[in-house]
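Pasting in a structure now, in structure tokens, and then I'll have a few things to ask.
Below, a portion of the complex is reproduced, with chain positions unchanged.
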Amino acid sequence: MGNAYSTSTNKTRVGIVNVTGYAGVELARLLSHHPNVEITSISGRSAAGKKLGDVFPHLAHLDLTITAELGAVDFAFSALPHKESSLVVSALLKDGIKVVDISADFRLKEASLYQEWYNFNHPAPELLSEAVYGLPEIYRDNIAKAHLVANPGCYSTSTILGLAPLLKSGVIGSHVIIDSKSGVSGAGRTLNMGTHYCEVNEDINAYALEGHRHLPEIEQELAYLMRGVRPVVTFVPHLVPMTRGILTTIYAPLSGHTENSKTGDANIKALFKDFYKDEPFVRVVDAPPHSKHTWGSNMCLVYPTVDIRTKRIIVISTIDNLVKGAAGQAIQNMNIMLGMSETAGLDNAAIYP
Amino acid sequence: MGNAYSTSTNKTRVGIVNVTGYAGVELARLLSHHPNVEITSISGRSAAGKKLGDVFPHLAHLDLTITAELGAVDFAFSALPHKESSLVVSALLKDGIKVVDISADFRLKEASLYQEWYNFNHPAPELLSEAVYGLPEIYRDNIAKAHLVANPGCYSTSTILGLAPLLKSGVIGSHVIIDSKSGVSGAGRTLNMGTHYCEVNEDINAYALEGHRHLPEIEQELAYLMRGVRPVVTFVPHLVPMTRGILTTIYAPLSGHTENSKTGDANIKALFKDFYKDEPFVRVVDAPPHSKHTWGSNMCLVYPTVDIRTKRIIVISTIDNLVKGAAGQAIQNMNIMLGMSETAGLDNAAIYP
């Protein structure tokens, strides 16, 4: 166990805790195509004892049985809900197993925020400083050294990637409005009236206007990008009748003290292209992107433009919420943590139409 | 012809120019249920000679034939595309027929804006000052006296109704961001790649970031509500995979000089409820509305709230783009112009689910 690689296959043995949610099953799909790892254990309480293919027929070719607890692995992903995840992750770390946690349990640095936003006392606050926020485009070096990576939220990923070049360069100040639109899979596989087909189809609505749980995470990371300045963020998520995809539209006034020569539309586009020029999973595009252009892939498409009339910058940022917004980014983090090629298992194109 | 009411049925004879688009056929459906009018003529060039029921089987019970030119009517709706509409409307007015024009041709007061935004020289600029902008909640008295009413755009309707109480009361200043999401029927029935099922399904995208044609209309009306102050508006429309519905999310900073006592969440909600208390087709709701709650009805649902963290106001405003955003509002205008009950033919509930 631990870091000892499996000898029989020479592949790293990975496990997925709670494989029966949408992030978990997407991890199973993507990892099954990964050249350097092998899924050796998958857990899930409600479906324990069942074959993976009986619960998810699209994965019937994988000969895997769901167990109540995770078996021997070299590396683990936790796709448990928040609060539950922290306990399992702590135990895995103690066994010397590196972990990417897809829940929110290690994203926030301030333990008190868990009480405020998630209504629980964090059981392992000492791990919060050790955990690295798993956005490779910002924290790649830290991820490479980490034992515990907190995989970012889907809304947060699209937002931060849309804002990072602007905030780091100071082209905008701290005032930001984030209008985000998500497909239904972001709400998870648990049943509730808000994901019933007939309630969602032919509908769009805004929700969590009193404050969505991704807000503190976004605030924390924008503050980091601004070297400590507190951002003034309004974030409104919307639910859109589609299964996958997030499209985030960001509005921010140009910073008053920026020289005009730097704020033309061409300058802004050049700023983004330069910022992301070596990134395998962020592409700055020349026309407003469609969420569908990322469907099933780990790509984030970013389109910045200047609204000349109002001196505001508009950025459109889009991802597949289950891939770059969850399972794909988790694997990207694993690749970095294990010194593998960052794109291993993630190089498939989006599926269109 | 002219204003002479039909004697045989004692109902006003109405006509629809270009019945074969989505606004036109929705007019036909709604008018067929109207207690005081009778559709006596429908025109449409490409389908001239056909029975309405052959083109639109859901209206097969109406015994109407599409003609190339409009026949004798007392009142007319034009659902032609912009530019074409102005010519037909001018001719109808000369014959003494009152008109509601669903195109954009008489919405803007400045003739030069048609060159700038629609690429044509307006052929009847003298009618622009006479035309009344057909938003009953703002211009009811003028509509009652008008011969020509310019029916507002769908995006504009949801936006202006969401902002009117705020701008009239001065609770917000001139800075406004409008993030609007529309179903596909807003793009019309004309074929293009952007409305192909496979391109739209499982997709969301922003478009017209360089400036949508509803922007000058929105700017004109917001300026009116602010008594001439020029608004600083960013407007970004999005296309959502659903047939009907617009949901508009509006962001505006609270006006600095407003007393704190007036800007609490309860105050803002009370302001809206008071402003719309007598309106039959605007309801201020206590929870974020779903576009689906208006499906097939002439209702606009508005939800204002204060983002206390940032001192911004957020307003959600939603309508069925083909009803309150087009055909339903056109009938509401006709009702007012002809002195009928404003809700005649429009009192059906939304269909859910």
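To keep things simple, chains are lettered A and B as they appear, and every chain counts its residues starting from 1.
Assume contacts are C-beta pairs under 8 Å (C-beta built on N, C-alpha and C of every residue); 3 or more make two chains touch, one makes a residue touch a chain.
Because the structure is predicted, anything quoted here is derived from the model rather than measured.
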Subunit count for the whole complex, all chains sharing one sequence, 2 displayed: 4
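Everything below uses one rule, namely that only the chains that are shown with their structure count from here on.
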Through what angle, to the nearest 5 degrees, does subunit A rotate to match subunit B on its C-alpha atoms? 180
Compute the distance, rounded to whole Å, between the mean C-alpha positions of subunit A and subunit B. 39
Touching subunit A in the complex: which residues of subunit B? 177, 179, 181, 183, 198-199, 201-207, 209-211, 232-234, 236, 238, 240-245, 247, 249, 251, 288-292, 295, 305, 307, 309-310, 312, 314, 316, 318, 353
